[in-house]
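Of the protein chains in this complex, one is absent; all others appear in place.
Naming follows writing order (A and B), and every chain is counted from residue 1.
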Amino acid sequence: MELLRPFGRPRPTRKMLADAAYYIGVVAICVPFVFVFYWMVLGGLKTQVQNTASPPLFLFTPTFENFRKVFVANQFLKYIENSFMVSGGATLLALALGLPAAHAIARHRQRGVALGILVARMAPHLSYVVPFFILFQKLGWIDTYACMILTHLVITLPIVVWIMIGAFEDVPLELEEAARIDGCSRWRVFTRISLPVCRTSLATATILGFIFSWNNFIFALILTGPERRTLPVAVFNFISGDEIDWGGLSAAATMITLPILLLILLVQRHIVQGMTAGGLKE
Amino acid sequence: MATQIHSEASPPRASAPGEFLERHFGRLLPLPAALSIAALIIFPLAFNIYMSLQAWFVSSTTPPAFVGLKNYVEIFGKDARFWNALWVTVKFTTVSVVLQLALGLAIAVYLHREFHGRGLVRTVMLLPMVSTPVAVALIWVIMFNPSLGILNYFLACLGLKPLLWLGHPRTALPSLILMDTWKWTPFMVLILHSGLQSLPITPFEAARIDGASRWQTFRYVTLPLLRPSIAVSLIFRTMDSLKTFDTIYVMTEGGPNNATEILNIYTFQTGFKYFHIGYASALAVILVLFVFAVNLLLIKLRERSWSY
Partner (left out) sequence: MARRVPSFLIAAGLLFAWMLFLPRPGEAQKFDWQMHKGTTIRVMANKNVSGEAIQANLADFEKLTGIKVQYETFTEDQYRQKVLLELAAGTGSVDVIHTATAQEGLKFWRSGWYEPLDEYLKSPRLTDPGFDLADISKPALQGNTYDGKLVALPTMQQTTMLYYRKDLFDKHKIKVPQTFAELEEAAKKLNNVEEAGQKVVGIVLRGKKAAATSQWAPYLFGFGGSWLTKDGKPAMNTPEAVQAFDYYGRLLRNYGPPGAVNYHWYECVSLFVQGKAAMYTDVSNRIFFFEDPSKSQIVGKIGYAMFPAGPAGRKPTMEVWSMAVSSKSKKKEAAYLFVQWAASKENILKMQMKGAPSVRASAWKDPKFLAEQKHKDWVEASLKSLEIASTDWNPPIVAVSEVRDEVGAVIVSSILGENVKAAADKANAEMAKIMEKTEGK
């Protein structure tokens, strides 16, 4: 392990060997992480008989029947729509509520709100489920978009605020001061100066919030019925009655994970910073 | 009057609401969020505490009955399953986080070098972290299958005996820890990697000049300098690990024989399988307090590590 670039003048062949060995190491590290996804996609392309073959098959003739079944026979489009609406709604709402809050915490020291957000991030989702269930029952909102979006706020709001606090803190004070001097109201400073400067963090916050809301299982498990069920709960349908439909399960799992993986490609540079923002600073 | 530099930001018309906003900006801005937090967090917490003092079985013929602290007394005094759940939670979180930290550190250090395809590797690292837990958990269940799963096949290829993985109380929790490690080690790798990137060069130069070996450099220079990153990664990972639910519920539902039943799952079963809502609320309160205590402890520890 070298922490600095190698210096001196090593002979080319030895260096090439050492480099090759290094790259092999890198690949070896990456393989386990990718393998599971590879196996998932493969499983979706196998028939039931191929999936339960022993020893496991790596080479086989693929079939698209599982993927077709997932879409056609299982109302997958409806569930995708539900997931989009819920996660999209929860993320937008989190932005509307969280951006002003984060700015206030960064600039105006609203410690109480900050503490509340921290508490929200810590508490296990389970502790919300019973109260929300009983509340939404009384309101008759079970299995509606309203109920799910409000509940998912518990997930998206802390993420948005947490990331944006760090981002707003990074906006140079001089920039904001200059705008104030020019007679901008605080609100205008916020919307015209601070926000645009934090564009990238904003994108990260939005996408991360969306992803974690998309992935959530427990809220949909308890608070939805057939109409507004989201994808993670729908994938459960594949532990079917007659045999465990491994092909269908794998195909469904692939379809659920795919949008997320695509989104990640857009923001991969900023994810880590996003996930730990506000933590590395004090 | 100074000339306007920013032409888009023209001065607002003086209006009463505008002025009110101006003056109380700091306090008004977070108001919507604060109200949502009150509704979303304080309400459930308060409700849980209220319900925990009742005994209720969600039947429409018997209304909730106030029993004071009876639920808590029973949980701490007579509920062996509760203590088991607590212990399993501690085991799961500690082993997972430590394992992920160690592996993450090793990988981060290994990858701390200029090489082609760095961006690609970073993308690969992200995949497990952001993938939908329920979906990948079910794939892992397929891979863990003792007769048909690919993991036993790999073991056989290496000449090792097949394992029962999720099928035996003694191997179930390690299997879950393995899966969790697969999912979250990249998180540690990425944090520690950024940490490494931001380290100053000077201490390393000094170490090289002093003739320190690689291991010595690592132990006496890298590690201490990385302490803040390590602390941050520990805190975030522990916070999230204590919230684990989806993967364990889907893979073992707390079995076999409660070997993987973390407190989260035990509370869920009590509430949504047996419908002892009062008892479950008490468990939920205890769970939340426990999580807060652990997080607070870690944060305090970190504050102390800042001074070195």
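Side notes on the structure shown:
In the analysis below, a residue touches a chain if its C-beta (ideal position, glycine included) is under 8 Å from a C-beta of that chain, and two chains touch if they have at least 3 such contacts.
It should be emphasised that the depicted structure is a prediction, and the values quoted were computed from it without experimental measurement.
Among B:T94, B:S198, B:Q216 or B:N257, only B:N257 touches the chain that is left out of the view. For chain B, the residues in touch with the chain missing from this view are 57-62, 145-147, 162, 164-169, 253, 255-258, 272-275.
Within the complete assembly, residues 49, 52, 54, 133, 137, 140, 142-143, 222, 225-226, 236-237, 239-244 of chain A touch the chain that is not shown.
The definition used in the following text is that only the chains that are shown with their structure count from here on.
The mean-CA centres of chain A and chain B are about 14 angstrom from one another, to the nearest whole unit. Residues of chain A touching chain B in their complex: 1-5, 22-23, 25-26, 29-30, 32-34, 36-37, 39-40, 43, 52-56, 96-98, 100-101, 103-105, 107-110, 112-113, 116-117, 119-132, 134-135, 150, 153-154, 157, 161, 178-179, 181-190, 192-193, 211, 214-218, 222, 231-233, 235-236, 238, 246, 249-250, 252-254, 256-257, 260-261, 264-265, 268-269, 271-273, 275-276, 279-280, 282. Taken in their complex, chain B has these residues touching chain A: 2, 4-6, 8-12, 18, 21-22, 25-27, 29-30, 32-34, 36-38, 40-41, 43-45, 47-48, 51, 107, 109-115, 117, 119, 121-128, 130-136, 138-140, 142-143, 147-150, 153, 156, 182, 186-187, 190-191, 193-194, 196, 201, 204, 208, 214, 217-218, 222, 228-229, 232-233, 235-236, 239, 242-243, 245-246, 249-250, 264, 267-268, 271-272, 277, 280-281, 284-285, 287-288, 291-292, 295, 306.
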